[in-house]
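Below you will find the structure I want to go over with you.
For this depiction, one protein chain was excluded, whereas all remaining protein chains were kept in their positions.
On to chain A.
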């Protein structure tokens, strides 16, 4: 039905969609948890925050797990190279994420104030660290990652964990944290009652400009310092997946795609303006629209990052030809085809029942509600 080349392009889009699904849904519960100790001053207030995401965080987190599974199935070489190369970054993410399921579920199962406060910080850090590390990892993709393949094409990573923590990547990491914190703040303004709502509004108001500034800063560094990568041999979209069959060169910057598709400049501009839009809507007390714009903002930022790298997925800085692109790091045609149809059938079904769940649980969580239903809530 589709040729290999189209399937590869479709899967690049699908991976993007899964990442966007993850950042938009799990993003607000990560953001809310990052803000938890700062927005909730009393136990009831913190429970208000936690219970706005209570019924949803688990389903949301599956976007992350599925994105991991989809990478494995559609881009096995990327899954293998990225996760083993970024070993400590990935383990740090996992160790941090551990504190979320248990934090949510166990926090209110004891009355001890210390117990609860500790779990709250666990939830906060367990959400902050992954947000930061994802941004840092993305930043490093633009800089290139030092790896090559040995004679059996085993990926060998030659960098270190600390080399990932360069200034540009740290800007990206902070931008990622700000993006999700903004998303969490506007969610809480929409769904939490009492003082939390007002504080969330205040935070949403402040984080938007900060995110805009970080994006601008990242853009300036991209324009002035960061070198790009370019395929210099002919691109064969339906050749078998062997990354070593091409030639790659370093070029001045990553903006070749922008010259070809000027629309990307509009996306870049949107990533600077949309965060401000979220803050304005928060200030105008329209958090519902604010949440929509924040979701759009997240989608734009992820799409922008992906399109700037296109067709690269993971460039290699130490052995240019080993760079992984969406043309030569994919699964076989049959696997891509099967997975495409599975996604076509199940993603809409997932969206339907997820939407039903949100519709059924939709209400503002007021402090009185928590106090009256102390046993049945988180």
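Here is the rule we use: a residue touches a chain if its C-beta (ideal position, glycine included) is under 8 Å from a C-beta of that chain, and two chains touch if they have at least 3 such contacts; residues count from 1.
Following the convention adopted for this analysis, contacts and distances are computed from a predicted model.
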From the options "Oligopeptide transport system permease protein", "3-oxoacyl-[acyl-carrier-protein] synthase 2", "Molybdopterin-dependent oxidoreductase" or "Cytochrome d ubiquinol oxidase subunit I", the chain left out of the display has the UniProt protein name "Cytochrome d ubiquinol oxidase subunit I"
Which one touches the absent chain: A:12, A:28 or A:104? A:104
Touching the absent chain: which residues on chain A qualify? 37, 40-44, 46, 51, 54-59, 61-62, 65-66, 68-74, 76-77, 79-84, 87-88, 90-91, 94-95, 97-98, 101-102, 104-106, 109-110, 113, 116-117, 120, 151-157, 240-242, 331-332, 334-335, 338-339, 342-343, 346-347, 350, 353-354, 357, 360-361, 374-377
